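Got a structure here, written out as structure tokens. Questions coming.
One protein chain is absent from this view; the other protein chains keep their places.
Naming follows writing order (A, B and C), and every chain is counted from residue 1.
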Amino acid sequence: MSILALPVMVALPLGFAFLIPIVARRAKAVADSLANIATLGLVAFAVLLLPVRGVYVIGGWKPPIGISWVLDGYGNLMLLVVAVVSFASTLYSVRYMERYTASHRYYSLFLLMVTGMNGVIITGDLFNLFVFLEIASISSYALVAFGCEQDELEASFKYLVLGSIGSTLVLLGIAFVYGATGYLNMASISQGLASAPRSPLLILAFVFFIVGFGIKAALVPFHPWLPDAHPSAPAPISAMLSGVLIKALGVYALTRVLFNVIGVSESLAIVLIAVGVLSMTVGVFLAVGQWDFKRLLAYHSISQMGYVILGIGMGGYILAVGGRVEVAALAMLGGIFHLANHAVFKSLLFLCSGSIEMATGTRQLKEMGGLGERMPVTRATCTIASLSIAGVPPLNGFWSKLIIIIAAFQASVDHPWFIALAAITIIVSFVTLISFLKVLRYAFLGALSQALQQVKESPALMCVALVILAVFCVGMGLLLVPPVRETVLEPAVRALMGGLGYAGAVNAAVAGL
Amino acid sequence: MVYALCFVLFMIGLYCALTKKNVIKIVIGLGIMEYAVNLFLPLLGYRKNGTAPIMDRATDPLEFLATAVDPLPQALVLTSIVIGLGVTAMAIAICIRLYEKYGTYDITEMRRLRG
Amino acid sequence: MKGMTVIVRTIARWVKVFIFLYGCLITITGHLTPGGGFAGGVIIAASFILITLAYGKELALRQLPLRAAAGLDSVGALIFLVVALFGIGFGGIFFANWIQRRFPGGSFHLLSSGAIPVYNIAICLKVGASLFITFVIMSVLRIVVQKDGSFRMVQDEEEE
Partner (left out) sequence: MGTEISILVLLVFMIVAALIAAETRSLLSSVISLGAVGVGVSIAFLFVAAPDLAIVQVSVEVLLLLFFVRSTIGREVEHVKGRIRWPGLLLAILLCAGVLAFGVYALRSLPPFGSPVISAVKEAPSNLYLEKSLKETGAPNVVAGIILDYRGYDTLGEATVLFASILGALAILRGRAKRRKEK
């Protein structure tokens, strides 16, 4: 497999998204199978593309003239995560979406969202990043409102307003950067910025990038849309939004721009750490008091994104002040690994909440109880995911949190205040554990209430989707085994650690074409 | 000066989107923001006494290169106008549906969700 | 929607043809003069919207049924993608302008720039169809809301 296969990652979901409204207008089964074929194909290609790195020059116009795609380790990892979660979600949608009409529109919008995310991940051009950001955002606004109930419309409107403010800020930032450098290609911008002085204009542009992508990632000062939008959406969409959308559009785009284009300075890294800590703590304390299962999960998403940003921010800080490189690498490894882990366990949790909601008709934890006997598969998978997010060994969430904490301790040798970060991380993990023990206790243990006597386990296809993700939850610790780590995680870390070396790598790859 | 006024326009849109209580007003605010950004980019690319970046048979290529305005921001804005249209159309669709559910455009009467 | 007076209708019927043709012209010559597929598509959509406003949506929908419009929307987008993908087969790379490389016409010609007019026409189809749909759908909903009482939206292409 060579880099020439890269168009598949965009063209495959896009083509199916255009095709489904034509051919599957009346037949839900056709739409189901086409969407699943598309996402399964994406998984296959994402795996095949794992060892591939390079630059794909669209239309034969070499950068900076045309748009190019850049695939590196970080991109590979994200493509794989997006593909796996999308496949599980489409598989789950087959039976779950029977309650809704217009399944062809649902799948078409779903695939457009995947297209947008893949486009953001592989693009090497700043304006193109904005365009695909908008594709993914717009389809997600529509998907949040897909049920057309009051809550959903309201949540979707709130999401749309904040989301488009974010996108517009990003566009204005791009305009400022273009005005300062004259380029749109990320590699060329990076070189242009390296020679330009840090004028107030560029600082304003960076602020706009942080705010814009921060809104997409729901980092704490910019989070108010998330606890409404994620619970209101249909369960597979909640899984996609919390599982991958906020990462691909928010964290990935933010870190890509900050690390590889702008170059992370000490002050930027401190901003990242502060935002990360704020998200972690605020998110988890808002989550503890929730009794609505999906809303609780949504607040935990904010908190867990804080871990990711904290890990990557710590790495950036250590790099920027010239600390020990191996500690920086460890912190980033923790952040990136947690990003992948969170995608898996949070989408699994949202899918479980969908199964429970479908069986019982409620999202309130207090109205559940005793579901464990009737829904054994859901109980098992939900338990795995809950323990994983709470950081119980040997599940995947434990390893990534452990790495972040170890990195913070190691860094505290040089920078004593990192001890505080480690302590906060441990406390937040503990609160998370309490919160999820509450979920397990109220949902699955206790006596089955009178109203819920008819409850049955979800259809087999939905359970298959749950089990697939649960297997990932259990098995992802294996990614840390050295030979495996060399193929998946290490390249991703190297891509971020490379920092401004990105431009040189891209130019070398282009010259080699 | 030109850029500053354009930025003022942008901030008026942002202010309108953040503070208004009427959903249509909020969408109008988003629209003003988009207009301001769309205007800003071609302003950036304007060359004094510039000509449009469109050749005809009489154009001298060298003179064209020296006098034509920057075509790239125009291409970007063409894309971003369409994106703005898409976002606004969808926002209006949501507003219409909200009106049908609540019988009002007043956002303070729709607070079923608190985030 | 009932439509408007006789004068408006008569003018609209004639003007519609001109608007439609102007949209086509702008689309086809998009690479030579200002304009292009997007502007052309919007203008063509406007011509159908004019009929909707003047005569009511029944006539407009007879001229361009909603299902056909939705089909054109997808087909336009697919043409764009497929022509771009053919770039891989004929030009070796995604989005290669393979038509122009095979058949380079002279400058300032209608056929001078290969795939660009094709893309323009595809965009025009897509944009025209989709904006017309949006307008009709929004107006459909409006009537039903005004009727107040049980809400039932009659859409041309509803499932079940």
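For the reader, a short list of remarks on this structure follows.
In this text, a residue touches a chain if its C-beta (ideal position, glycine included) is under 8 Å from a C-beta of that chain, and two chains touch if they have at least 3 such contacts.
For clarity, every value in this text was computed on a predicted model and none was experimentally measured.
Although it is not drawn here, the omitted chain touches the following shown chains in the complete assembly: A, B, C. Listed residues A:Ala46, A:Ala142, A:Ala320 or A:Ala390: the one in touch with the omitted chain is A:Ala142. Residue-wise, the contact with the chain that is not shown comes from A:Leu201, picked out of A:Val30, A:Val52, A:Leu201 or A:Leu480. Contact between chain C and the unshown chain involves residues 26, 30-36, 38-39, 42-43, 45-46, 49, 70, 73-74, 76-77, 80-81, 84, 94-95, 97, 100, 104-105, 107-109, 112-116, 119-120, 122-123, 126-127, 130-131, 133-135, 137-142, 145-146, 152-155, 158. For chain B, the residues in touch with the chain missing from this view are 1-9, 11-16, 18-22, 24-25, 27-29, 31-32, 35, 38-39, 42-56, 59, 61, 64-65, 68-72, 74-79, 81-90, 92-97, 99, 103-109. Not every partner is drawn; the one left out touches chain A at residues 14, 17-18, 21, 58-59, 61, 64-67, 98-102, 105-106, 108-109, 112, 115-116, 119, 127-128, 131-132, 134-135, 138-139, 141-143, 145-149, 153, 156, 178-185, 192, 199-201, 203-204.
In this section, only the chains that are shown with their structure count from here on.
Set side by side, the interfaces A-C and B-C show unequal numbers of C-beta pairs in contact, with more at A-C.
Inter-chain spacing, taken between the CA centroids of chain A and chain B, is 28 Å. Chain centres here are Cα means. That of chain A falls 36 Å from that of chain C. Residues of chain B found to touch two or more other chains are 97.
Residue positions of chain C with contacts to 2 or more other chains are absent. Chain contact summary for the complex, chain B toward chain A: residues 10, 14, 17-18, 23, 26, 30, 33-34, 37, 40-41, 44, 72-73, 76, 79-80, 83, 86-87, 90-91, 94-95, 97-98, 101-102, 110, 112-113, 115. Chain contact summary for the complex, chain C toward chain A: residues 70-71, 73-75, 77-78, 81, 85, 87-88, 91-97, 157-160.
Against chain C, the residues of chain A that register as touching in their complex are 7, 11, 14-15, 18-19, 21-22, 25-26, 56-60, 101-102.
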